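Following: one structure in structure tokens, then a few remarks.
In this view, the complex is presented without one of its protein chains, the others remaining in place.
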Amino acid sequence: MAQKILGWKLPIALFCVLVAATLGSMGCGTQKVDTSKSIYKIGAVLSLSGPAAPLGQPEQNSLKMLESQLNAGAGVNGHKVQFIIEDDQSDPAKATAAITKLINQEGVAAIIGSSSTGATLAMVPVAESTLTTQVCCAAGTAVTKPVKKYVFRTPPTDSMAIDKVLGYLTGTLKATKIAILHDANAYGVGGATELAAKAPTKGITVVANESYGTTDTDMTPQLTKIQATPAQALVVWGTNPGPATIAKNMQQLAMKIPFIGSNGIANKTFITLAGSAANGVTFPGGNMLIPSSIPAGTPWRNAVDKFTADYKAAYGKDADTFAAHGWDAGTILTTAMKTAGTSKAQIQTAVQATKGLVGIDGTYNYSATNHDGLTAADLIMIKIVNGAWTQIK
Amino acid sequence: MDKQLARPLDDGRDYRTLGIVTAFILLIPVWARFIPGDVLHIDIVNVMVLAGIYACVVVGLNLLVGYAGQISLGHAAFFGIGAYTTAILCTRIHGFPTWLGVMAGAALSGAIGWLVGKPVLRLKGHYLAMATLGLGEIAFILFQQLKGLTGGTVGILDIPPLSIFGLKFDTDLKLYFVVWIIVMALMLLSINLMRSRVGRGLRALHSSEVAADAMGVNTSTYKVQVFVLSAAFAGLGGALFAHFQKYINPESFVLAVSIMFITMVVVGGMGNIWGGLIGVLLLTFLPQVIQAMPQWIPGLPSALQNFSNYELVLYGLLLILFMMFLPKGVADGLGRATDFTEVRARRLGDRRRAKKLEGR
Amino acid sequence: MGDRNQVRLLWGAAALVAGVVVFTLIYKGSTGLQWILSGLTVGSIYALVAMGFSVIYSSTHVINFAQGEFTMLGGVMMFTLCTSGGLPLWLGFLLTVGIVTLLGAGLERAAIHPLKDQSVITVIIVTIGMAIFIRALAKWIWGTDPVKVASFTGDKPLRFFGASIVPQSLWVFGLTLLAVVLVFAFFNRTLLGKGMRAAADNPDAASLVGVSASTSSLVAWSIAAAVGAAAGAVIAPINFAAYDAGAMLGLKGFSAAVLGGLGSAPGAVVGGLVLGVLEMITAGFAPSGYKDAVAFLILILVLLIRPQGLLGKPADVKV
Partner (left out) sequence: MMAADTLLQIKQVTKQFGGLAALKDVSFDVTSGEIKAMIGPNGAGKTTMFDVLTGILQPTAGEVMLKGESIIGLRPDQITAMGMIRTFQTIQLFEDMTALENVMVGCHCRTACGFTSSGLRLPASRREEKAISEKSMDVLKDVGLHTRAGEIGTNLPYGQQRMLELARALASEPDIILLDEPAAGLNQYETGELAGLLARFRERGLTILIVEHDMGLVMQISDEIVVLDYGEIIAKGAPQDVQNDPRVIEAYLGIEA
């Protein structure tokens, strides 16, 4: 008998919990409050940790900066603005969970993010099914091709960067044979595939297409393979530190062919890492990296100068392009909400109707058929000359 | 009395508990919706669906690691095989029944488990760990490289939601019930298994392979069979994952995920039927709670408001502490707290049988 | 079973590797030599990490998943002390090793010692927790960007037979050699070392030698941390130090340790070098995307032929 009771102990315990929980929830169900009226809530899913953290951190910084600047002023239509930031740890599954939570629990009006293409694509189904506008900071072509009604992007796309690189190869270098060495991750593969596809149309043959692992520390085998080819230039598609290692390995192997990087090395870190090997490296990047490339006195130049100054003041380091992506994403949405308020449908229309909005990366024009705000014109080719960036005219 | 004897090791306790737990879990959404989101800052239903999907893997992995004592650091691979199988079938073949895709995912994953398990399970301990880890990495690289099939690093988009005989499970809430009913079915299966001849065989082999062999347990076959079973469970979980996410790419099937699974098993409690479940719930909600905490406490110093700085610090710390204070797993701790452990349950069952026999 | 055919197997493996190397040299000439030199550099890095695994394994039968993090810490501390702090190399190096060693010892006392009589897997999960913890802490302190540590003796590559190698590689080779000699000597010549090996195999014998499992574990962790940190400090100029470098180093180090045979310092070196060279050669010949897959495949095959690694004793670990 005794053990019969014991046999029921846990079940009964559990049952009590169950009942208590249900009753409890009923209780707090009555005093349900909705605070989203007074504040404009915008959710942001960024990669603050994991491999894509170098992208997510600056994006977060500029969003916080934007938030405080807006709220210091009139906010948006007198409403305070709040960016609720979630970390997806560069993991698609976490990104999906984060956006779902922001929309269902926090009741945000729109979404920013994510930083990397993979996480962004994972969020798309949720944004589309909940009719929530998503402005991402990822450059992967797949995000806006084909166009998805609720998904917009701020950074220049990889294909724009690729067009820029091809233009440089044919125009300045007059190269007809190139080698590609790319990171095996989504960014590298995406870029390399598109580059290899587009090159022939520009009369360029790809004589070698090699890859390396994101964490590899020695790429000499791939480079020796490329050395054996008649390649006149090497295009490296990847993010730090891979390209820096490659630059150093090329120096070690005394390879003289030009090193053309991707927009993934458009930051000072690359110069620090590669040291002397960085000199002569060329890559496509945003004008904001070299403010002097923007005509003085134009609203764009003023915006860039103010932004870079504020950022430096707030965080003690130079703003990179990722910071710019974050800022622009925030600006695009808050601008749209000036007219649309918090109505999801209207936000979509407002963002899609955005014309001539001056951001940091460039001037944004969206339409029903084009959800990449920028064009290849918003990119410049940059060469590293004794450790400093100089624009190639 | 023969009725009693007819059910060895079983005074129904686990089955009763399973019943209550099922009821409890199926009721969660009911009261979850009463809690305004901006109070909890956690989307319980959504997180629970993901937890349920992980649970499919972990329950199976617990049979392999906890009961049979064979470690695997590569189960993310089977998770991935399940996901890609159904994703490819349902996106390439128009109108392919999704539930069939899920089945196929589990089946293929089990089959591959058999192929690799047969040779690899001859290894022991850390060497088995290394081999399974290697298999996981190879699978990951294949997911990346077989572009034609898996869409490479971009992955597979627009995976249709799960639908069974016309019923579409396109919202988290609908999926919640499917997933958790499946999990409970798997739980029932493992409870049955572990209370049966097979379960004893596996536990025997865990305790001493030589002795188990000598007592007539075909250990080599059992190892492979339980490995296949756990692979199939993992594949099933992966398939559900694909239809839940509607988009998959290789990043969801990395080594870190395999390690997360094994961690869930150990934190929950190896070789304890409830361990897997508890481990999953704990480690799926932990990061959510850590992320939500700053919003719970108003007026937090700005240094702490940026959770991305310390979320993993905290996570790692808690992981260590759990193991230090509950080295046999949380389930075991709970068990001792409520004075209810599997072993004890079995002892009581057998004691009673002994008494019965006296009277015979 | 029979030790004879084990030895035969060993020679077989050696011959196979040698064969591959020779083939590469003949077939690819100086390019092949280049691959092998790179392989040796990368391999020594793996070897150094692997040694850390071996030390802890051979005295506690635990796999320390935080081993890679020690190496990572070595790198970033080198950066703080020498590059930013401006300390002379040797001083920075010694400080780095010292600090990380203390950290290792501290972690052992704090988290490992309390669960001495727990199952191996429990302890392993704790080390996973440590890895996550250390990595997150490092990210908090050093940020997400990789950092650059200047090479000890310049970057002017040394060339011979048409192949080239950076001077830093020589430092890595040197450290590897030194480390393996010291570790091997410690475990086979010193009383403490021998005692620790005994302690691992059976605790009763240990008490006879007068080495408690507790001391043994503490010493092992300290050594492992020291080796890891030294490795990190020396390789930092080659592969940039970053908070998340530990994961990959740990993975490759573990693979190398197992390949060579857990618990054997020379095994760790052999495993590391073989793994490194094979990786680079496959990267040269095969489509480079598959090089890691090939490496792991080879690793698994080796284990299937020789379940205790190249130089290891048969394992009897129960999870």
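Which chain is which? They are A, B and C, in the order written, and residues in each are numbered from 1.
As a working rule, a contact is a pair of C-beta atoms (placed from the backbone, for glycine too) under 8 Å apart; a residue touches a chain by one contact, two chains touch by 3 or more.
It should be emphasised that the depicted structure is a prediction, and the values quoted were computed from it without experimental measurement.
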Of B:V39, B:L189 or B:L282, the residue touching the omitted chain is B:L189
One chain isn't shown here. Among B:G52, B:G125, B:G201 or B:P294, which residue touches it? B:G201
Selected from B:L100, B:M215 or B:L321 as touching the chain missing from the view: B:M215
For chain B, the residues touching the chain missing from this view: 2, 5-9, 189-190, 192-193, 196-201, 203-204, 206-208, 210-220, 225-226, 229, 343, 346-354, 357-358
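In this section, only the chains that are shown with their structure count from here on.
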Which chain has its C-alpha centroid at the greatest distance from the C-alpha centroid of chain C? A
How many Å are there between the centre of chain A and the centre of chain B, using C-alpha atoms for each centre? 33
Rounded Å distance between chain A and chain C, as computed from the means of their C-alpha atoms: 35
Junction residues of chain C, two or more chains touched: 136, 139, 247, 289, 292
Chain B residues touching 2+ other chains are 144, 311-312
Touching residues (chain side chain B, partner chain A) in the complex: 11-13, 16-17, 19-21, 23-24, 27, 30-32, 34-43, 46-47, 50, 144, 152-155, 157-158, 170, 172, 241, 245-249, 251-252, 287-288, 291, 306-308, 311-312, 338-340, 348, 352
Give every residue of chain C touching chain A within the complex, in rising order. 31, 34-35, 38, 41-42, 45, 136, 139, 143-148, 155, 157, 164-166, 235, 238-240, 242, 244-245, 247-248, 280-281, 283-284, 287-289, 291-292
Complex interface listing, chain C residues touching chain B: 57, 63, 65, 111, 114-115, 118-123, 125-126, 128-137, 139-140, 247, 251, 254-255, 258, 262, 289-290, 292-293, 296-297, 299-300, 303-304, 307-309, 315-319
